[in-house]
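All protein chains of the complex are present and in place, except for one that has been dropped.
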Amino acid sequence: MYAAVCVRSFRRYSTYRAATWARVFTNTVFGFILTYTYIALWHVRPHLGGYDLSAAITYVWIGQGLLSLLAVGDLGALADLQTRIANGDVAVDLFRPVDQQRWWLAVDAGRAGYQLLTNALVPMLVGGLAFHLRLPQGPALEAAASWAATAVALVLALVVSYALRYLVALTGFWLLDLRGIQLVYYLTSCFFGGFFLPVTVFPPVLETVARALPFIAVFQVPADVFLQHYDAVGTLGALGVQLGWAVVLLGLGRLVQSRAVLKVVVQGG
Amino acid sequence: MAEARFGARTRPARWDVVHAVRCYGHIVRMWIRAALAYPASFWMTMAGNLAASGMDFVVIVVMFLHTRALGGWSLPQVAFLYGTSGLTLGLADVFVGSMDQLGVRVREGSVDTVLVRPVPALAQLAGDRFALRRIGRVLQSGAVLTWSLLRLDLSWTPLKVLVFASLVLCGTVIFGSVFVGGSACHFFMADAAEVQNSFTYGGATMLQYPPTVYARDIVRGTVFGVPLAFVNWLPALYLLGRDDPLGLPSWFRFASPVAALLCATGAGLLWRTGVRSYRSTGS
Partner (left out) sequence: MDEVLIEVEGVTKSFVVRRRAGRLRRTREVVNAVAGLDFTVRRGEMVGYIGPNGAGKSTTVKMLTGILLPSTGRLRVAGADPVRDRVRLAQRMGVVFGQRTTLWWDLPLRDSYELARRIYRIPEATYAGNLDRCVELLELGPLLDVPVRQLSLGQRMRGDIAAALLHEPEVLYLDEPTIGLDVVSKRRVREFLARINAEQGTTVLLTTHDLTDIEQLCSRVMVIDHGRVVYDGGLDGLHRQGRSERTLVVELERELPPIELPGTRLVRCEGTRQWLAFPASASAAPLVAELAGRYELRDLSVREPEIEDVIARMYGEAEQVDAAVAQVG
């Protein structure tokens, strides 16, 4: 059933053509702007944060590619959940014999699948044409392993971002206006996730903070896996960190959800 | 008698413009009052907006932890660009930023209700859902700008003061024109909001960094294409006494009012075409 939900969601998102292309355009524009600022910075400090120039530029374009895929700026498919919470329709959902968290994950996965093919790939291709990007290197086997690890990291990143957004959406049960919390989510995940600048460039204190937060599992980790920042063991460790956050945050989501159900039962929404 | 009053077609008189501006003012006041009815929520979103726009500056500061100059510009100089870019975008956003909801209104068909009122649609739509919280960006950018001005120690002359004032005014007009022109596109195609964002927010982000950072063709595009360079880059070259990476004639640094006028005219025409197209397709 969840697979069917996922496919349907993929199809639904594929009908929002104009919006998708407009978003691709925006991501590409920002990709160019950031690239030039990175070039200026790396020109002065060639190996800043452990990245060479081409890795740094690649970092920018991965970021622009994943911004929509990981739904940093909006809630992705969970915007619908948020609407249903706001207008009370969610009460119906809660008493259906489906697991809400899994259901919405399936919906969001369908969305992400579509955005992988559009919002992620197109800016990357444009960036690849305009600048020299760094793809996984080394012997065929090693490169293949990096690609595979990237794929896994990406899936885990999506799950972690989903779990975070699920929590944000659930706050709708208690808060009337979600704009504030959504903005906080956007800023923290952009900044501490490393979308603006790699956390390795941060001053030590901020880097420590970033490393202790889950946002790093959303972007910095998959980007670093792709850029072969880690050795084999390091990669496994990084994936482990992502997995850990996914489990913790999904669990937290369940806990909050059960409180929300209780609230709906008691107050009728 | 009705024939006598309505027979001749006249251009909108000046008092119509005054009426439009007044109505805009009333709508704005109404929304501000509505927002202030929930002070906690208002101040929270305001603080959020302040923090959101401040994040960009944190990124710049972090960059300057690793270098003393970016594209040959010092931190106070980049802060000047950052402040002017944010201030002008913020002001435009405060005044006409609500227009980006036009897409939704076109889809819902609620533009109809605007068109049956005796006030130009632009005045009504720009004022609708006026959000004072957007002033967060203005305040934050203003603070950065003040800091940069204090650090830069520009030797002010009357001409510099004039250029600075024109920078703020013309920059606001240029960004405002992009907002209005971009919104007008909603009449022709769905989901144009995102493209408009590239020019407003994308443009403003671009203007935060010195022109020397970018490829020359891109800078050229902001002079002769979408004239964002006139917002702050060109006047800043004069105010900060820097060389033009494109080597343009020096009068370009003072040409912002011309660019602003052109932008406003273009946006106005686009808007009129948009309304006209809405009127013939109704969708």
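List of remarks:
We call the chains A and B, going by the order they appear; numbering starts again at 1 in every chain.
Methods note: a residue touches a chain if its C-beta (ideal position, glycine included) is under 8 Å from a C-beta of that chain, and two chains touch if they have at least 3 such contacts.
Small disclaimer: the values here were computed from a predicted structure and weren't measured.
Across the entire complex, contacts from the unshown chain go to B. Considering B:G48, B:G71 or B:P120, the position touching the chain not shown turns out to be B:P120 (whole complex). Only one of the listed residues, B:M30, B:L162, B:A215 or B:L269, touches the absent chain: B:M30.
Although one chain is not drawn, its touching partners on chain B can still be listed: residues 2-3, 6-7, 9, 12, 16, 19, 22-23, 26-27, 30-31, 33-34, 108-110, 112-113, 115-120, 128-129, 276, 279-283.
Simple rule for what comes next: only the chains that are shown with their structure count from here on.
Centre-to-centre separation of chain A and chain B, using mean CA positions: 30 Å. Partner chain B is touched in their complex by these residues of chain A: 16, 18-19, 22-23, 25-26, 29-30, 32-33, 36-37, 39-41, 44-45, 48, 176-177, 179-180, 183-184, 186-187, 190-191, 196-197, 201-203, 206.
Chain B makes touch with chain A in their complex at residues 41, 44-45, 48-49, 51-52, 55-56, 58-59, 62-63, 65-67, 69-71, 189-195, 197-198, 202, 205-206, 209, 212-215, 218.
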